[in-house]
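Of the protein chains in this complex, all but one are displayed in their positions.
For chain A:
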Amino acid sequence: MSFDDSVPTTTPLPVPAGTPATADAPTRVLGPTGPAPTGPAPTAPAPAPRAVTTDDDLRVVAPAFANLRELAWAPVSGATWRAVSQVVVGSFGLLVMAIWLSVALSLAAGLLVVFLVGLPILVFTLWSTRPYARLERARLKAQVLVDVPAPPYRRPKGPGWWPSWVAIMADARTWGHVAYVIVAGLLMTVTTALLSVLGSFGLALVVYPLLVAVLPDTRLPAPWPLLVVGGVVAVWLAALAAQVSTLLQVRLARSMLGASPQDLAVLAAQERAARAEGRAEHLAETRTAAVGAADDERRRIERDLHDGAQQRLVALGVELGVARRTATADPDAAAAALDHAHREVKETLAELRDLVRGIHPAVLTDRGLDAALSALAARSPVPVEVVVPNATLLGTASTSAQAAAYFVAAEALTNAAKHAHAQHVRVEAAVTDGRLRLVVQDDGVGGADAHPGSGLDGLRSRVAALDGTFHLESPAGAGTRLTVEVPCAS
């Protein structure tokens, strides 16, 4: 197995923490954050949505004015036909809206003066421009491929119907929609008139000489090439008019139906703030978890020392005391006590050695992760294959990153031997793209789980505190694969 094909680039699936692990979902992702969907930690705020310039619209909607080739072929350009179709469809919408608005608004104005019933009519009429604006933006996107962002509307200052009415009546954007219907309606009227005249006149001039040639008893009023040229020019002008009109309409839509550049900047800033907040939350959570993990570790060491070495030493003292008291009176008893004491000393030393290694292995400090992993493998009761493609590069990772990888490997090997009953374990450590990646794969019974308080859980906190990812795959009966990645610089 080569190094490369054995390392598929798995991206942790975003699974909300707290999702109950089900039997048919053996893959659990242990992300660094709490209730939010987990995944790679956001490291940098995404760039704000790029502001659309006039040039962009020009290229898309009226390319004839952006380059010469498009100018020459304007009558057969796709943009022209899109423009014509949008003029036709848009005119119908604008016509309906113009009628509705003029009737409803004059009704509202009239009733407002006499009775106050005009007010709800006014509010409803204004509000009705919003769905229209949405529809119009969607239509422009579909027909002329221009994306007009939705504007933010003024929010009611409180609960109840009156504040929401006020919010609608005081919203400049909504009045802008009304203005759009008027201005774009005028534009459409002019455009349709111009297009019909130029288009039909031009087509007639081109077709006329053909008709004359076919039909008897007719004469041309001028030489036919002149007529054809005149017709082509008329059609060409019509195409340019369609494009210009559509460009104007897009500009109108941007200023009256869409969000202003200020709105977009505010939205982008809000998004950045939300991201930063998420990041801060993530950091606070991982910091708390790291402190908790460190406390747990200290408690474990204290417990180990208290229950182990300390008790053994006290017992040793008792044995030696007995030996001294009985040395002259009962040499046999003294010898037995010394024997006991000697055994006690050796066992205490072994226990201390294990404990010290558990706190921080000297070989990791002296020789780095490669050697430390080999030492782990040598001590494991299960055969372990250690794969380190580049030990020197591995040594460049920070000591915290190496230590985290070491303890993850140690815990995984312990689990593989103790719980998974594995026959073979493969440990692989490599540095790629500034990240230290450790994969521990065994062929045991699987079903491992990093429940709170477990050794794996503590390591997950440790990895999360280093901004790393922790990915445990352990389907029942199919082995366990633990993948951990930590930034080398952490």
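General observations
Here is the rule we use: a contact is a pair of C-beta atoms (placed from the backbone, for glycine too) under 8 Å apart; a residue touches a chain by one contact, two chains touch by 3 or more; residues count from 1.
The rule is short, and it goes like this: contacts and distances are computed from a predicted model.
The chain that is not shown carries the UniProt protein name "DNA-binding response regulator", picked from "DNA-binding response regulator", "Protein ImuA", "Formate dehydrogenase iron-sulfur subunit" or "Sugar ABC transporter permease". Of A:Asp57, A:Asp171 or A:Glu319, it is A:Glu319 that touches the chain left out of the display. Of the candidate positions A:Ser102, A:Ser196, A:Gln311 or A:Thr365, contact with the unshown chain belongs to A:Gln311. Residues of chain A that touch the chain left out of view are 303, 306-307, 310-322, 324-326, 333, 337, 340, 344.
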